[in-house]
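Have a look at this one before I ask anything.
The other protein chains are all here in position, but one chain of the complex has been omitted.
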Amino acid sequence: MKKFINDPSAVVTEALAGMAAAHPSLRVDLDQRVVYRARPKPDGRVALVSGGGSGHEPMHGGFVGTGMLDAACAGEVFTSPVPDQILAATKEVDRGAGVLHIVKNYTGDVMNFEMAAELAAADGIEVATVVTADDVAVQDSTYTAGRRGVGVTVLLEKIVGAAAESGADLESLTALARRVAEGGRSMGVALTSGTVPAAGQPTFDLPEDQMEVGIGIHGEPGRRREPLAPAHEIAQMLVEPILDDADFTQGDTIAFLNGMGATPEIELYLMYGEVAKILADQGITVARTLVGSYMTSLDMSGCSLTLLSADDELLRWWDAPVNTPGLRWGR
Amino acid sequence: MKKFINDPSAVVTEALAGMAAAHPSLRVDLDQRVVYRARPKPDGRVALVSGGGSGHEPMHGGFVGTGMLDAACAGEVFTSPVPDQILAATKEVDRGAGVLHIVKNYTGDVMNFEMAAELAAADGIEVATVVTADDVAVQDSTYTAGRRGVGVTVLLEKIVGAAAESGADLESLTALARRVAEGGRSMGVALTSGTVPAAGQPTFDLPEDQMEVGIGIHGEPGRRREPLAPAHEIAQMLVEPILDDADFTQGDTIAFLNGMGATPEIELYLMYGEVAKILADQGITVARTLVGSYMTSLDMSGCSLTLLSADDELLRWWDAPVNTPGLRWGR
Amino acid sequence: MPDAWDVPLLTEWLTGFRDAVDQAGEELTALDSAIGDADHGSNMRRGLAAAVAAVSQAPPADCGAFFKTVGMSLVSNVGGASGPLYGTLFLRMGTVAGTAGTLAIQLFGECLQAGLDGLVQRGKAQPGDKTMVDAMLPAVRAYDEVAADGGPMVSALTAAAQAAAQGRDGTTPMEAKKGRASYLGERSVGHQDPGATSMTLLFETAAKVFA
Partner (left out) sequence: MPDAWDVPLLTEWLTGFRDAVDQAGEELTALDSAIGDADHGSNMRRGLAAAVAAVSQAPPADCGAFFKTVGMSLVSNVGGASGPLYGTLFLRMGTVAGTAGTLAIQLFGECLQAGLDGLVQRGKAQPGDKTMVDAMLPAVRAYDEVAADGGPMVSALTAAAQAAAQGRDGTTPMEAKKGRASYLGERSVGHQDPGATSMTLLFETAAKVFA
């Protein structure tokens, strides 16, 4: 294991300390492991809280700031945060207009946020929850844990964060969030496994000529192994299952090509070029694009594609100013 | 070699095509391999041109946009661009007020830019050149190739880009650029070698328990090998030679911790936390911080630290709006 | 020795479970590596260390308080799926136990049933989904059968532990429908469920307390 770390069990807290040192716009509670805005939003606005296991940076702590999240709870590496963290964050950011929890669909995340929401409700805070579940590699069914929440989470936090900044109420924000969650689909592929610091060795072995297709963001193996393929074929493997699952030919689409942590930008751009060609061939209008490593899986080499159906309202929120360490544009 | 590529010899052009597809704010000349702003700056403003080998993304193409570069020339992977590209870019962006070439100190880069500048001058375009040479791992001497230009290049492009936007003339921009180049120092370390696509295998072998200290950004071996150390010791190895070389205790400092391409953000932040502690102990006032992978070395795992002495003017230009794919803040 | 739980015996159970998980930690993580994310061992270790610390720092006054302290410690320190699941299990046992100083065979059976109900309500797993439910459900059934015949406790707990182990073994051929293993689809077949494995340790330790 070759990593810039000290003690494997202290990685999360030490990385949060570095974030705090780097970003005066953030306030980091190192005990509770919660990242807050240094300047909370005004009273009467709905607050957004997200969180999850660590190792996905910049998600979620890097998305705290004007136009996006109010707080992010950092769990152990690849382990969801505990209800105490989420409750503390929820109480801290509530401005009297309620709090929206943005949760990725993993059993642990869902349950820990659920317990925190129950506790917050008992404290008189109005909490609504949206769960993202956009990974088409997993078959959807009410009898299973369902699909994983992946790339659409980033887009949702941006879009709903902008709407929250404008003063929308909890009900309409929740409806907007559900609309985003339902309109997004993702698919990922890995060239190498990541290494969990506490484990000390790669989660799986992958030969030089193989890749994992249909991965999530926790260094887990995918749905199947395939021989390593040229970029244009991999692009096809990403786009096809998404289009098989949902129609993106009507209206506009936001395309998000995400790096898994160890993929250099030159390769991401090359992949995006291949994806863009296929999307154009399929008659899909890409209105906005995001290419970069925004939702990572430690030092895994790989990428995921997310497509999101976007009407004019969504695009307007997408274009609205955002000022976080991980995503920043506009005023 | 596990990479998202098709033909190793087509990597640069295909990645540029992806960049063009992802960023409507850019115009990419795929024949000449030059990245331009889609909307050129107004007449009478000095234009900034940079460039170098590919494989360092987002540098330089990702820094084209308002408040930073006007054009970036992309060479083959780790090979400086040819004078034709630089000349074409220089002619294209000249708004009648002259063009500043920002060149990293490598024999090839310096000579190719020099030839282009001679040809541009012959065409009646006023060209000034600034060369960055901030890498303290290499001994400075007028009898050698001198130090490599590394991290300070990113800071310089931001700072001088902002000043150029404001309408400063070529002479004062050149003076400002020299001041930035002289005030910056960098030091880097690698945990793994990168792989040049055309070569197909890692440039050097590095055992699991070793690291290279004093690396540049071309996947080359460093000045020496050391046993792999905990993050706080590595931070010391980065800070010490910089402070041995220049004094940063007077006035403000901009600190830039850069990832080399395959280093995940959680590790970068952890490293920055260690660096920040040492800088504070040494009485250095970090006024601004940049943490991220802005000047990479393909898929190398590693990081570099750059410190830049900054007075109020430099900080003002640093804070000024910038809108490029790689660096974006303010209006 | 009375045929009922009290706070000292519950404490013995908890520390015994902590020791068993400490010893099996590598195995639990290895099982979780194959079909999950390689942390079930470290999750349970972290949570049980906190639970043991909590009950020894402020010894609970009654059985209900004991279960609640354990449940809250697990919820607050584990995270992931097993934190809320084991946590809810103990919290619900605490609700039924209330201020009782001892739990005889009947009342303890009601506690177990409440815990199981809480676990299923929280996790929504069906039998056959390849989860800890596949160990706990048969365990509670087996306990109830012996309890209906009047005990003694050691027999009920021993029957429960055996049924749990059988249930655990039964998870191996299952295709997971809940938890992370479900993402693997058919690739999850042929691996024993880590949560069912730790759940079996819980019942085996309980039987030992009365043996």
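As written, the chains take the letters A, B and C, and residue 1 is the first residue of each chain.
In the analysis below, a residue touches a chain if its C-beta (ideal position, glycine included) is under 8 Å from a C-beta of that chain, and two chains touch if they have at least 3 such contacts.
This one's a predicted model, so the numbers in the text were calculated from it and none came from an experiment.
Put simply, the hidden chain is in touch with B once you look at the whole complex.
Note that of B:P81, B:P264 or B:G302, the residue touching the chain absent from this view is B:P81. Note on the undisplayed chain: of the listed residues B:V196, B:A262 or B:L305, the one touching it is B:V196.
Of the residues in chain B, those that touch the hidden partner chain are 53, 75-76, 78-84, 106-108, 111-112, 114-115, 137-139, 143-145, 148, 196, 198-199, 203, 216, 218-221, 223.
Definition applied: only the chains that are shown with their structure count from here on.
Centre-to-centre, using mean CA coordinates, chain B is 56 Å away from chain C. Residue positions of chain B touching 2 or more other chains: none. Within chain C, no positions touching two or more other chains are listed.
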